[in-house]
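Missing here is one protein chain; the remaining ones are kept as they sit in the complex.
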Amino acid sequence: MKKRLSILLAVCMLAGALAGCGASKEESAAGEATTTEENAGEEETEAPVFVTIASGVDIGDMNPHLANAAIFAQNYVYEGLVVYEDGGIQPGLAETWDISEDGLTYTFHLRENAMYSDGTALTAENVVKNFDAIFAANLYGYMGAAAYMDHYTAVDEHTFEIVLTEPYAPVLHDLAAVRPFRMLGDAGFMEDGSTDQGIKEIVGTGPWMLTDYVENEYATFEQNPYYWGEAPKIDGFTLKVFTDGQTAVSALEAGEIDMIYDMYESQLMSVDTYNSLVDAGYNSFISEPVLTRALTLNSQVEPLNDFNVRKALILALDRESIVQSVFGGLEEMAQSYYWPGTMDCNVGLKGYSYNVEEANKLLDEDGWVLEDGKEYRTKDGKELAVTFYYDASNVVQTSFAQICQSEVKKIGMNMKIMGEEYSANISRIYSGEFEIGYTVSWGDPYDPHSTLAAMATVGGSAEYFALASMENFDDFAAKVAAAPKAVDAEERQALYKEIMQAIEDEYSIIPISYQTNRAITQTNISGVTFGLSNIMPLNELTVE
Amino acid sequence: MKKKIPFRIYIVSAFLLLVLIVMAFAPQLITHDPTAVDLLNKYDPSSLTYPFGTDDYGRCVFCRCLLAIRNSVGIAVSIETVTVLIGTILGMLAAYIGGVFDQIVNVVSEALLSFPSVILIMMIVAFLGASTENIILAMLMVNWIWYTRISRSLTLTLKERKYVQAAKLCGASSATILLRHIAPGLMSQMVVQFTMSLGSVILGLAGFSFLGIGIQRPTPELGIMISDGCGLIRTNFMVLFWPSLILFLIVLSFQILGDWVSERLRGRA
Partner (left out) sequence: MRKYIIKQILMIIPTLLIVSIVAFGMIRMLPADAVETYMLANHLEMTDENIAMVEEKFGLHEPVVTQYFSWVSAVLHLDFGESYTSNQEVADMLWKAFKATAQLAGAAMLWIVVLTPVLGIFSAKKPNGWMDGFTRMFCLMGTAIPTFVLGFFMIRLFGVQLKILPVSGKESWMNYIMPSFALSLAHISSFVQMLRNEMLENKKGAFTLYANARGIKEGVVFRTHILKNSMLPVVNTVGISIGRLIAGTVVIENVFSWPGLGQLITKAILARDYPVIQAYILLIAIVFICANLIADLLSAWVDPRIRLGEKG
């Protein structure tokens, strides 16, 4: 018996040791890339420069036409005909383009030197193949331009043409989006030319290519040797997945990672953490506003269907202070739903004010009485109560919920807050089963036309439920549909002004702040740039 | 020869008594509204008005801790009491009645035990929606199984004891036997289990709060205060420190107490 016991002990210890060793053997080829030798046939006299970056999400399935991957990851590998940069549409794979006078035909002249990472050239036939696959997947009702495309052809090897059914000004914006209109090399398509069931190879024309990937652990990208544009300043980078923001910060402090870059899809640093890292001496970078954070009031449910209740709620929120203390100066308060820097949105709206007295007056006049000894107002026996369901895993939402609850007590309103998990919360908001919900605009290049289109469609977005109570909703919807088609810039601007004013007058969407993307790096890193809300451009990143 | 009560038991008992007092009088003891958000007062250091300072919403940490003690311990004790009662009774009945009933109870509890309780609870909460009531309900639904098992195997042993056999021969009714002979035999063991598991229930609640499915904010509860505080571990450590310390001391006290009780019982047997 004692022999068996000893054997047992020995086996256990051996098994445990093997488990540990087995792991290190498997993974030893992986992550620590800063001293790896390049084997892509480059001749370097110095060691290749790699950077390690923390990411809150895994890159996912790198299919350019589907929605399973992280947008910022798709952006490294795949490019589209045009891009949205520096506040406007810039050439992408199309060097130049012409739009016919009637606004129906878009002719793109493709770059002749654009090549895929496997050495094949970009041709108009390949673009057609991509468009075929995208439309075959039939997943893109929400991309406005897709609905307006009548047909497309390869005019010659480097000329690609799209013909619309009606003029639609934001066509280029939709084509500039990271999905789905990005190009996959021929080698990536399945036998039947489709991509919706998967792709064979990850082949793009972008500055980077994916060279190593372990799901939920890390993804390594290296320079695409065939890239047509200016080569990035570093040779490659690794995205390491972190499930906890604190651990990511600890990794930064331990020197294991070089940068934490927060954007829409990956948010690891709270405001306090960011500020403390700035104080600690790390390099910090912050972007221009990328999208709007808002609270949406569902005007279809009681008591929010009462205009005065909505207005009172909005007047009771000291948004300036809230934004200042939640974001500590990192984000500015939003006066209007769209940041004035967004296309066509510099329309000079007044915005909502902060006036508790007026709010109380409104409620008094509306019949919501605050009886002696009671905390909350009542009317016809019903308490003035609303419920705010928020995503408990989101730090910003958690803050907003707790703060707003406290604020509206000043006007005798009982705001109940309920944290729930992400997908339940999203379902609830999308289906209109909410009273107050946290929403965001979609950012460039979707703002304002795509988000407005969703707002004007029945059930198209949470904001629809806010605006549905509008007196002339059909009128509003018509304007939303007409605006992007207006080819004359002044006419368009005037239409958008009317639209935005109508939204503001409804008092059902509360813009809170303009979200910014932020990055913290080790002191030897510079050249951090920002783009759309959900990308992480690394072309300018430099290591000293 | 009576064994001496170790000194540490006095300390622990005194501490738990203090906890009990706090629980009973918490609402009277607090001077600030524990959920009132005052963003200008964020992260105030310890002072006379704010003995433990303020947290990231400007709320008084001390007041929140007092209420949190009441909530955490109160909830844990309720959950424990209910589950121990249900488990004990069910196990006892199953073992005593035997037959099909026993088989069913046995198979069901085996099947459910072959499953990590954490995951079961997560699924129940996903099913019902995350709220304070639902996490309690989920823990109730899952924790009784363990006690059923113990109570059942204990009852099986007790059933064979001579005095039980004798009582049966005398024609005592089942109810009498259960109540007067078997139940007391179970009591001591179950009390030990109760005290020792209390700590892990409190910790379990804390873990669920960390994962986001526990007690709802802004209710002060030790688990949620700690998990929210972890985000401040670098910047405002004290906000994390106080609830952690309190939780640690409470759980430790229960462990020490339970450990001593079980030792005494073993000594007696």
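A and B are the chain letters, set down in written order, and residue numbers restart from 1 in every chain.
Here is the rule we use: a contact is a pair of C-beta atoms (placed from the backbone, for glycine too) under 8 Å apart; a residue touches a chain by one contact, two chains touch by 3 or more.
Keep in mind it's a predicted model, so treat the numbers as computed, not measured.
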item: Chains in view that touch the one left out, judged over the entire complex; value: A, B
item: Sole contact to the chain not displayed, among B:71, B:134 or B:227; value: B:227
item: Selected residue (touches chain absent from view) among B:37, B:158 or B:256; value: B:256
item: Omitted-chain contact residue, chosen from A:215, A:279 or A:491; value: A:215
item: Interface with the unshown chain - residue positions in chain A; value: 1-2, 4-5, 8-9, 12-13, 15-24, 27-28, 30-32, 60-61, 66-68, 139, 141-142, 198, 214-218, 240-244, 246-248, 250-251, 253-257, 421-424, 426-427, 430, 459
item: In chain B, positions touching the absent partner; value: 107-108, 110-111, 113-116, 118-119, 122-123, 126-127, 129, 199-200, 203, 206-207, 210-211, 223, 226-227, 230, 233-234, 244, 247-248, 251-252, 255-256, 259, 266
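Definition applied: only the chains that are shown with their structure count from here on.
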item: Residues of chain A touching chain B in the complex; value: 245-246, 249, 270, 272-273, 276, 321-322, 325-326, 392-393, 395, 398-399, 401-403, 405-407, 417-421, 424
item: Contact set on chain B toward chain A in their complex; value: 35-37, 39-40, 42, 56-57, 126, 129-131, 212-213, 216-218, 230-236
